[in-house]
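Below: the structure, in structure tokens.
Just one protein chain is left out here, and the rest sit where they should.
Labels run A and B following the written order; every chain starts at residue 1.
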Amino acid sequence: MEKKPSFFRRPGVQTVLASIICAILGILVGFLILLAMNPSHAVEGMTAILRNFLKYDQSSTTLMYYFGSTLVKAVPLILCSEAILFAYKAGLFNIGVAGQYTVGIMASLYTSIALGWSWWLCILAAIAAGALWGFISGFFKAVFNVNEVIAGIMMNWIGLYLTNIVLGSKKVMDQSTSKTYNILSKNPDALLPSFLANVFGHNQYMTIALPVTVIVAIILLVVLNKTTFGYELRATGHNKEAARYAGMNATRNVILTLVISGGIAGFAASMFYLTGIEQYTLASSVPGMGFNGIAVAFLGGLHPIGAIVAGLFIEYLTMGGQYLDTNYFNPQVADLMVAIIIYLCGFVLFFKHLMNKGKAKALTNVNAETEENTTTDEKDKEV
Amino acid sequence: MDKDDYVIEMLHIRKEFPGIVANDDITLQLKRGEIHALLGENGAGKSTLMSVLFGLYTPEKGIIKKNGKEVRIKNPNDATALGIGMVHQHFMLVDIFTVLDNIILGAEPNKFGFLTKEAARKRVIQLSEKYNLKVDPDAKIEDITVGMQQRVEILKMLYRDNEVLIFDEPTAVLTPQEIDELMKIMKELAAEGKSILFITHKLNEIKEVADRCSILRKGKYIGTVDVENTTKEELSSLMVGHSVSLKVDKKEAQPADTVLQIKDLCVKSKLHNKDCVHNVSFDVKAGEIVCIAGIDGNGQTELIGGLTGLENISGGQILLDGEDITRKSIRYKNTHGISHVPEDRHKHGLVLDYSLEDNMVLQRYYEPKFSRFGLLKRDTIRSYSDRLTKQFDVRSGEGARTVVRSMSGGNQQKAIIAREMDRDHKLLIAVQPTRGLDVGAIEYIHKAIVNERDQGSAILLVSLELDEVMNLSDRILVMYEGEIVGEVDPKKTTLQELGLYMSGAKKDTGKEA
Partner (left out) sequence: MILLIQYTLIFAAVLILVALGGMFSERSGIINLGLEGIMVFGAMAGAMVMVLLPSHASKATIIILTLVAAAVAGMLSSLFIAVACINFKADQTLIGTALNMLATASATVIVKAFNTSRSDGTDFSAKLDYVTGHKAFLIHIGELEVSWFIIVAALLLICSTVFFYKTKFALRLRACGEHPQAADSVGINVYAMRYAGVLLSGFLGGLGGIIYIAAANSTWHFDYGVAGAGFLALAVMIFGQWKPERIAWSAVLFAVFRSLSNVNGGIDFLANLHIPGTIYNMFPYIVSLIVLALTSKNSRAPKAEGIPYDKGAR
């Protein structure tokens, strides 16, 4: 153990490898499904999904346009996963990101369409809404010891119904189409400033959301690894008892973590809806963005930069579904592949275990709880 | 009695763990109808031996015989089938179930899968009357006392008609009255023909109930004696031995001002709803090492927990340099002069998945020295960590960046010692600082502690190792069942006397209890 661990024994390398295994297995299973649906066109279908917008390679403008659309749609996904991994680093499973994202939609669309605020105020409103939702979960966790997963699920639905009420009003929603009004027609000031639209084939939805997402990821990376606050959060996530021993304030940190996580989720909503690319329609179930974010967070190895890569990959696959020939397949096959990949992420620990086979101690710690086990192992051996 | 009367024989058992021989050629023979005590210090190998008998471990060498016939016990179910039952130290009871449900669990009387509890209830009531084990079969476990819970565990064995009953330190959680009752029950069970293995380190209890006693020390079998013909003093010296392997070079202590003063401290137990530290008072002066000796589970952990803030105090006062810090936060205590080498280095002392350098500043990361505007000063932390690791000879694979989980136990402990000694402090609390370490590391840590004392720190040491207690301390306080039962001078006392205090056979008033 005195030596430097070999390349494949390094935790970072193993995390990347495990994620790649998940992705490849997911695509393989997807191919099997295509085979089952239509054996003669399966290869063609898989190629369409994987080739994606690259099929427009004759025209660089069109190619870049669709590339841009993928990026725009990946933004909220990546941000949601950043929100989830941030809380996860502190030992909290913030399943409430879905609801925090939803109230973020509510705040950004209401302030932009009904109140006519300019874009940066709308963003602030969305962050505040998400943060408030996160705060409530955190408050219930820290003060009443309600499991944050349960509180998060309840808050998701409360958020959804509240959003339906607020955005269903005449001021925001076009009652004839059952969609919220286009921001461009009601309040162009609320649209995010555009960014490199020319490069991306004049894609009008290319906004500062893109660089901002990268900046957020970098900020999180810095906060988690370079600041005293991040130091505390990760210590708490790894070993709650040691954090207490070191004198850290658990109550404050739980609430603060969920407030920040919720704020990021709210921010994610504003970064998507304030581009004007999509309108909100009344939904009967909580938008899946937050749940997909869980997937991306795990696939990205719970690393802020990993989440960007994983987010782009998942969005690429999802979009790939639209390139399928609908005569043979339907686009949801891509969603199915994504869901399989997420399911496989649950086996990451197992994959890592396989990679460590032969090594005496194969416990790579993903869960804070495993700490306890190792302690008892030690004790037994000391007898 | 002749040979045929052995109900269980464990012959020449050897069990190894990586780097340690936990049981080295141990033989234990249990006669039918006797109460057989198994005596030994912490780490003597008692639990391992019982785990072998109960099928949790497979021994490398040796055989087990039941009624003279060799048997193989591969798992607890095999043990149960052979009529071996065990009252675990941590009860195996489901809190929200009733007493009756807990007793029948796993051996439920049923008709077509539906429970038929009436017959079982009659049987349980009958058993509890016969052996004087009073319990309400319909009470929930969470509502009854620890003593009653133990009776449920005993009833579980009786309900299954077990004939060999193992009690693993059964008195640790009981009140004196409950202990008396348990002793009576054990005698009755033996009189009924049950054979009992009784694991303990309390000499009074052995004298009271046991017929014979086997002694283990450091994994080795020392011998089996008839309790009647053996004095407590003899038992005590068999248990602790005479070897004093490590001598620490140290000068006479120069105690100065009182640093820590504890008055009537009480701490509630987490396991059960009663105090497990009762009105403890003592003080520690600058320049002396005060050691709290005692057998594991007599309130030492809770006492230190209360002192450092990890556990809630239910009464009393703590003064540090005359300042009342009873209700202060952990961080306040950390920053106002208390350094703490915790008992469990994995649970409290370290964040195992953090690098060595990050662990070195676990309580100090936010100080101006190590951070500015909320940003960690990585370079300062690195050089600070490098200095400490060099000074305290902490060895690691990749230096400051090594993940602590990959380091050896000795080096992990040295890292904690380095961190705690380097922090500004008036008082150093060290709980079992050398647990599980090799001789070299132990020697090093002992020297460091003495050195710390000579520089004027007040040191409070908690240890289960008698060698360590005798060698290191300037004053010894013995803790037994949550109370300080004696204060002795290590130069004037003997291991035997200490053993008597620790096992509750002697109290401070000087008379035999």
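Heads up, the rule we're going with is that a residue touches a chain if its C-beta (ideal position, glycine included) is under 8 Å from a C-beta of that chain, and two chains touch if they have at least 3 such contacts.
Only a predicted model underlies this, so the values are computations on that prediction, with no experimental measurement involved.
Who touches the missing chain here, B:68, B:106, B:223 or B:440?
Once the missing chain is taken into account, the touching residue is B:106.
Specify the residue from the set B:27, B:58, B:77 or B:329 that touches the hidden chain.
Of the listed residues, the one touching the omitted chain is B:77.
Touching the left-out chain: which of A:40, A:58 or A:284?
A:284
Which candidate, A:63, A:153, A:197 or A:250, sits in contact with the chain we can't see?
Selected residue, touching the omitted chain: A:153.
Name every residue on subunit B in touch with the hidden partner chain.
Spelled out for subunit B, the touching residues are 56, 76-77, 80, 88, 92-97, 101, 104-108, 110, 113-115, 156.
Pick out the residues on subunit A that sit against the missing chain.
33, 37, 93, 95, 140, 143-147, 149-151, 153-158, 160-162, 164-165, 168, 284-286, 288, 291-292, 294-295, 298, 326-327, 330, 332-333, 335-336, 338-340, 342-343, 345-347, 349-350, 366-367, 369, 373, 376-377
Simple rule for what comes next: only the chains that are shown with their structure count from here on.
In whole angstrom, what separates the CA-based centres of subunit A and subunit B?
Measuring from centre to centre gives 46 Å for this pair.
Please output the residues of subunit B touching subunit A within their complex, sorted ascending.
17-20, 22, 43, 45, 47-48, 308, 310, 329-335, 340, 342, 344, 346-354, 358, 362-363, 365-366, 371, 374-376, 378, 395, 397-398, 403, 405-409, 435-436
Using the touch definition up top, name the residues of subunit A that touch subunit B in the complex.
Subunit A residues touching subunit B: 1-5, 11, 226-229, 231-232, 234-235, 238-239, 241-249, 365, 371-372, 374-375, 378, 380-383.
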